[in-house]
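A quick write-up on the structure given underneath.
A protein chain is absent from this complex, but the other protein chains hold their places.
Moving on to chain A:
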Amino acid sequence: MTMSGIMKSVGLASLLAAGALTATAADAADKKYKVFLSMSYVGNDWQAEAQNMVTAMAKANSDKVDLQIQVSGPVAQKQIQQINAMVQAGANAIIVYPISPTALNPAIKNACDHGVVVFAYDSSVTEPCAYNVVTDQTKLATLSAEWVAKAMNHKGNLIFVTGVPGTSVDTDRNKAAHAVFAKYPDIKIVAEPNGMWSQAVARKGLTEAMATRKWEDIQGVWGATACIQSWSLEIESGLKTLIPCGAEGTNGMRVMMLPKGAAEGAGGTYVPMGAPGVSLESHPGAGALALKLALDVLEGKKVDKLTTMPLDVVTNDNIKLCKEGSFEELKGGCNTFDPGLVPSGWFSVIYNPATPEVGFKAALVGQPD
C-alpha cells in the first residue's frame, strides 16, 4: 500500500500540471455557474458522505454547474482565506461547511457584497446575508431524549454522552436533552462521558464511565455515537438484555436494531439483534440540498433564508432494510443498508424528499440516481 500511496503522491505533480489546463478549458465552456464548496474538515465518515452527495448533485446538474471542492482544515482563518480566494476566483455561489457559526461572518458578508450567493450547511452561520440549510438540533435532541426516557419507563440511571465541547450543535443538543430528562425526577443522569462525536472516543469514554459502575445498574444511554459502542460493551460484559439507546444515525446502529436474522451480519456486533434504540442524525444531505437551492437562487427563484432538513425518527417499529437504496425505495420507507454493503460507521440518513437526485449511490460513490 505504501507503494501505491507513493505512486499517488507522485501522480500529484502531474495532477497539478493538469490543473493548469483544465482551468483554461473551463473558461471556454462558460454559461455554467461557478460554484465552490468550502469544507473545513474531511476526516470522518459524515463529511465523506456529505461531500459525495454534493458531488452527485453537481453531476445531476452538470449542464448548469461547474463545482470545485476545497478543504481548508479546521482553522477559522484558513477558511476565511479560502472563502476570500473563492470570491476572487469568480465564484457565483459558495457552499460552506462552517468551522464556526460566527467567525466566518465578515468573509461571508464580503462574498455577499461581491454578489456571491452563500449557503452554509449543517451548522448555521449568523451572518444574515447567508442562506442556511440545517438540521434542527434542539428538535433532534428532544425527540430522541423523549424516546429514551419513555423506553426507560421514565425512571432509572442514564448515561449521557456529549459531543465536541464549545460548538453550538453540542450545546444546543445537550441543553434540549437535559431539559427533557429534567422533566422526569426518577431519571438520574449518572455519568456524562465525552464522546467527541467519534466512535473511538465514545468507546473510551464509556469504558471509563463503566470502570466504576455496572451495566446492570444502567437503564438508558443517550448521545451521539453512544449506541453501537454502549451495546457492544454491554454484550462484552455479558448483559442479557440490551439497554435502550439514542441517537446516532450510523448504519451499524440501525443494523443492530433490526430483528434477529433480518440480514446476514458482517462480523463482530455488526449483526441484527433487535437492540432497542432510536436513530436520528444531522442530515449529511444538507450540502447537496444547499447546492440545489443555490442554483435556484442563481436562476432567480425565491428561496427561504432558512431551510430545515427532514428528521426521520427511526425506531424498532419502523426500521426497514433496503435492497438497493434507490431514491424510490428510500421514499417507500427503507432506512437501513445491508452490512455487506457499507461499513458500520457509515451514516444511513440519506432520504430527503427535496433531493430525488440523491440516493444510496450518491452517498457511497457520488453518483446521482
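Here is the rule we use: a residue touches a chain if its C-beta (ideal position, glycine included) is under 8 Å from a C-beta of that chain, and two chains touch if they have at least 3 such contacts; residues count from 1.
Everything that follows uses one rule, which is that contacts and distances are computed from a predicted model.
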Taking the list "Ribose transport system permease protein", "Xanthine dehydrogenase small subunit", "Cation:proton antiporter" or "Ni/Fe-hydrogenase, b-type cytochrome subunit", the UniProt entry for the undisplayed chain gives the protein name "Ribose transport system permease protein"
Contact partner of the left-out chain, one of A:V35, A:A56, A:A177 or A:A191: A:A191
Given the contact definition stated above, which residue among A:S72, A:N92 or A:S230 touches the chain not shown here? A:S72
One chain is left out of this view; which of A:Y270, A:F337 or A:Y351 touches it in the full complex? A:Y270
Residue positions on chain A contacting the omitted chain are 1-2, 4-5, 8-9, 12, 15-16, 19-20, 22-23, 36, 39, 42-45, 47-49, 51-52, 68-78, 80-82, 84-86, 88-90, 99-106, 110, 126, 162, 164-168, 170-172, 189-194, 196, 198-201, 203-205, 207-214, 217, 228-229, 232, 236, 252, 266-270, 342-346, 364
